[in-house]
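Take this structure first; my questions come after.
Excluded from the complex is one protein chain; the other protein chains are retained at their positions.
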Amino acid sequence: AVASNFLPVARLLAHSFEAETGHRVKLVPGATGRLYAQIVRGAPFDLFLAADRVRPQRLEREGRIVPGSRRTYALGRLVLWSPDPQRIRDGSGILRRGDFHRLAIANPRFAPYGRAAREVLERLGQWQALAPRLVRGENIAQAFHFVQSGNAELGFIAAAQWQALPAARRGSAWPVPANLHEPIEQQMVLLSPRPAARAFHAWLLRPESRTLVRRSGYEVPADE
Amino acid sequence: MSLKVDLTLSRGEFRLQAAFAVNEPGITAVFGPSGCGKTTLLRAIAGLERAARGTVRVDGEIWQDGDRRQPVHRRALGFVFQEASLFEHLSVHDNLRYGWCRLPAQERRIELEEIIDLLGLEPLLQRHPRGLSGGERQRVAIGRALATSPRLLLMDEPLAALDAARKAEILPYLERLHRHLKMPVLHVTHSTDEVARLADRVLLMEQGGIVHHGPVEELLPIISGEAGEPASLLRGRVVGHHAEDGLLEIAVGPLRLLVPSGPLPKGAELRLRIPARDVSIALDAEAASSILNRLPARVRAIEPESDATCLVRLEVAGQELLARITRRSVRELGLSKGKAAVAQVMSVVLEGIQEGESAAKRSRCDC
Amino acid sequence: MSLKVDLTLSRGEFRLQAAFAVNEPGITAVFGPSGCGKTTLLRAIAGLERAARGTVRVDGEIWQDGDRRQPVHRRALGFVFQEASLFEHLSVHDNLRYGWCRLPAQERRIELEEIIDLLGLEPLLQRHPRGLSGGERQRVAIGRALATSPRLLLMDEPLAALDAARKAEILPYLERLHRHLKMPVLHVTHSTDEVARLADRVLLMEQGGIVHHGPVEELLPIISGEAGEPASLLRGRVVGHHAEDGLLEIAVGPLRLLVPSGPLPKGAELRLRIPARDVSIALDAEAASSILNRLPARVRAIEPESDATCLVRLEVAGQELLARITRRSVRELGLSKGKAAVAQVMSVVLEGIQEGESAAKRSRCDC
Amino acid sequence: MSEADLQALLITLQLAGVTTVILLLIGTPLAWWLAHARGRWLPAVEALVSLPLILPPTVVGFYLLVALAPQGPVGRVVEALGGPRLAFSFAGMVIGSVIYSLPFVVQPLQNAFRAIGPRPLEVAATLRAGPVDRFLSVALPLARHGFLTATVLGFAHTVGEFGVVLMIGGNIPGETQVLSIAIYDHVEALDYASAHKLSAGLLLLSFLVLLLLQRAGRSGGTRS
Partner (left out) sequence: MSEADLQALLITLQLAGVTTVILLLIGTPLAWWLAHARGRWLPAVEALVSLPLILPPTVVGFYLLVALAPQGPVGRVVEALGGPRLAFSFAGMVIGSVIYSLPFVVQPLQNAFRAIGPRPLEVAATLRAGPVDRFLSVALPLARHGFLTATVLGFAHTVGEFGVVLMIGGNIPGETQVLSIAIYDHVEALDYASAHKLSAGLLLLSFLVLLLLQRAGRSGGTRS
């Protein structure tokens, strides 16, 4: 089970893993909250790549994981993005001016990127002012759709999404400094002790994998 | 061959209360004004009115008694509804076969082909009901009900939409059929002609109740009087047949009547229906005229009927014969109670032939 | 007051081809065997058959001509369908009011109350159609059509489900109504009695075509002959009224007939319908009997009709009168072509009263 | 019940109400036409009407979002005509719901119209009722049960629908956040207590609304 936002990277990793080891990896993408609810009720997943830290922590507390398998595999980065190349010129300045109609974010209540976006706005002192103009996607992917389709002029999306865009369509963007929000720690946990699952767990933490993750637009934890 | 009914049912202001028994096969005409409950009675007998309470017995088999109730499909009846109610999703042929197929082969007493022939349904077989004319629909509905070889046939104005020629074809067949199959028939109709031609008994209804029930001889004068056409019925016996003239000789007491008809077995009992308007009165028995039947009679009573006419009750061979004549004639002929006269009978309808299958012979005859 | 129809329509094997014109008000009976296209003709005139091609004109107004077609709701017609087809979602009263409400007030020529009274609908007004009996439904349907004060009334067997008493109430009203409103009526029926009582003209159909169209005098013998009841029509004129006996004196050529009837204006032209079975033949004009009308006649022809009976064509005052008598009587009386005789007429139906509104007076009279 | 939930409830009822009315207004003539039209391509049109059902709501929502965007085919036309922005607005949600619930309204109506048969309309025509009059005074009342079903299905489906509405509406509290989204949010945020409460409330309310509808439809008298 893998958080939807990480799916493209997970695919690449799974491919190389399969090529190397001959194991087969089935990726089940989904919203972290839903996957959690399913795991609690016995879903047959071996490994869970969550989009946050909260759900893995809970699973650990509830004793549903292979002890000691909770690890941070990526750190998410936020980008404030507009497809319009002219719009974002002075970083966070546009947020203060507020000369736009709609700002898309992921739902701050449960989506990690949404929570981070909210922290950014709060630190900039704009949360109150901009709240009525926010449109919230169920997850970061929907926030991306809102902006990409042109319905919202700009939005906070994942750096990984922005990097995946063809250069011509990257428009203007402001990579949000990491100090403006708590780190978006994406953690994973092992749910079954099957050797193949262990192997993939370990594979994800290899330096080569971490490089790939970083190139895809994520940070990785300093060291392990 | 017997039907015993004792049913009650309330519905709004209308209340049906009907008890009667029929012990011979034959056709019972159900007669009465619109809304008197004829359809309701038939439905209740069939078991289609769940609110009906009471008993229904057919041939000793209990169809309904208190809380015991045979479901409708276990009652061996045929029902021709007032509106044809064909199955719109089936062709005419499949409509006819619907009940027929559901009958165990050994219970099939009427051939489908026979029904199709008689009702002239051949050209319609492949058609769909929605393309049929009113009369065509009704013929199919009759055929469909007959095809189940019912033990009791309930027919709600089945001939209303048919033309006279069709009727004339179907009526004798119905008669033959019910005699052959020995099944009782309840036949709702508004036509006194149909009653006279077809019925053995009449059930006269009014406001949900049965006001009269009896042999057609007794009731026809009442119902035809209500319909403005009083008539009398005389009992007679076949004496012989005059083949050269096609005339049947019938004895009514000591008197002889000649009635156009094919031969009938000697001694057969007959009923002669004679409309009052077809009886005239003369004083002189010997006048030469085309009226063959001139019967010595005596005036029993003279009842004024309208501004211009009277109904004269005559005694003929101990039986009563009605004549409708003008008041002027009464005066000119000097008719009065007790006076002797000659009843000139212009037409006779032979009814209720007791023996012989040839019910088709029963017909109106102008003498 | 005129109706001109020239329509064709094909449907499967059935083909309607009907051209006729009616130039006076009055009732045209549409008569013919089941499936001959009567319903289809009425529907085509109303504009309900989209496939019908041709012209329909009413009072000079063009309802249909080639591609020009008035939609149905623009045609001022009343249609009584063969099945009552009430609106199941409306009460009886709302059914009656449906068309009435949609009529501009100044076009309402019949009061709703009048219709309700005449058809005896008062007790049904608050009821819902699904609780009505067959006859009740039909009465409502007639009332609903009349309530639109139509310029042309199309009635498809409207009286089939009614009992004789109701019919006797409704028929005279229909007659009065159409005379009063001067609207042509097409009336489909299977009953020759209804034709005789009601119709001014007959449209005789067969297999989609019109085989005869003419005044009822001409066609009644044909259709009643087909129905097994030949009759003749004589033209006459009112001469006077004998109040004491309730008899109307009518001149047919030089002859006089006495017919039970209320008074009618002197000189009024009448048609007298005389069923062949109600005519007997005598040789002696002077016999005393209750038969008032004894007319000198001459035998024109004698046609064998059945094994027992002949139809004798008599000449009476230059007109033809049919008598049905037995072959034996023919022989006994020695009747032959050219022989003089006396026609004894037992009943006369007065038809087609040309003046005076009192069509209700038209009735069968036994003399 | 929080204030946000209450607002969501109001918006839900408003959305379902407006949508149902519009559905009936559009669906009735469409169903009438389908019930009476003849021709070889009629089944094709009928199939077409059912198509919105086939795609998952979020995907329908996604395509609608693209279409309604200011640069999208529909959005461009609407804005050129001086119309309002459709995305993230109540109007947009109504459009989405209408499209997505259309088959539930059209199909029962079509059957109801067909079941009436031609006779009552012919009778009405001979009684001087023009086409519109006939439709209103005869077809509508006789198709009562069909309308009841159409209303119930249309209303209920709009209340429960959330994929399309989420995409087009953007989940703006007090503006486009409907109850179904609110419940979903509670579940995603692992706030099961609120989710249960809100679900129970929604069910109860809907039950009452449906009950009233059934009663109303019945009081007209049953055709049986």
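In order of appearance the chains are A, B, C and D, and numbering begins at 1 in each one.
Keep in mind that, in the parts below, a contact is a pair of C-beta atoms (placed from the backbone, for glycine too) under 8 Å apart; a residue touches a chain by one contact, two chains touch by 3 or more.
Keep in mind that what you see is a predicted model, and the values were worked out from it rather than measured.
Enquirer: Identify the visible chains that the left-out chain touches across the whole complex.
Expert: Visible chains that the missing one touches: A, B, D.
Enquirer: Thinking of the whole complex, not just what is shown, which of B:Ala44, B:Ala145 or B:Leu322 touches the missing chain?
Expert: Considering the complete complex, B:Ala145 is the one touching the chain left out.
Enquirer: If the hidden chain were put back, which of A:Thr72, A:Gln161 or A:Gln187 would touch it?
Expert: Going through A:Thr72, A:Gln161 or A:Gln187 one by one, A:Gln161 is the residue touching the chain not shown.
Enquirer: Of the residues B:Val5, B:Ala46 or B:Val345, which one touches the chain left out of the display?
Expert: B:Ala46
Enquirer: Sort through A:Gly30, A:Pro112 or A:Gly171 and give me the one touching the missing partner chain.
Expert: A:Gly30
Enquirer: Given the full complex, what residues of subunit A touch the hidden partner chain?
Expert: Residue positions of subunit A that touch the missing chain: 4, 7-8, 26-30, 34, 37-38, 41-45, 139, 141-142, 144-145, 161, 164.
Enquirer: Quickly run down the residues of subunit B that touch the omitted chain.
Expert: 46-48, 71-73, 76-79, 81, 85, 87-90, 98-99, 102-103, 128, 144-145, 148
Enquirer: Residues of subunit D in contact with the chain that isn't shown?
Expert: 43-44, 46-48, 50-59, 62-63, 103-104, 107-108, 110-112, 114-115, 117-118, 145-146, 149, 152-153, 156-157, 159-163, 180-181, 183-184, 187, 195, 199, 202-203, 206-207, 210-211, 213-215, 218, 222-224
Criterion: only the chains that are shown with their structure count from here on.
Enquirer: Taking each chain's centre as the mean of its CA atoms, how far is subunit A from subunit B in angstrom?
Expert: Going by mean C-alpha positions, subunit A sits 93 Å from subunit B.
Enquirer: Taking each chain's centre as the mean position of its Cα atoms, how many Å separate subunit B from subunit C?
Expert: Measuring from centre to centre gives 26 Å for this pair.
Enquirer: Where in subunit A do residues touch two or more other chains at once?
Expert: Correct list: empty.
Enquirer: Please output the residue numbers of subunit C that touch at least 2 other chains, ranges allowed.
Expert: Within subunit C, no residue contacts more than one other chain.
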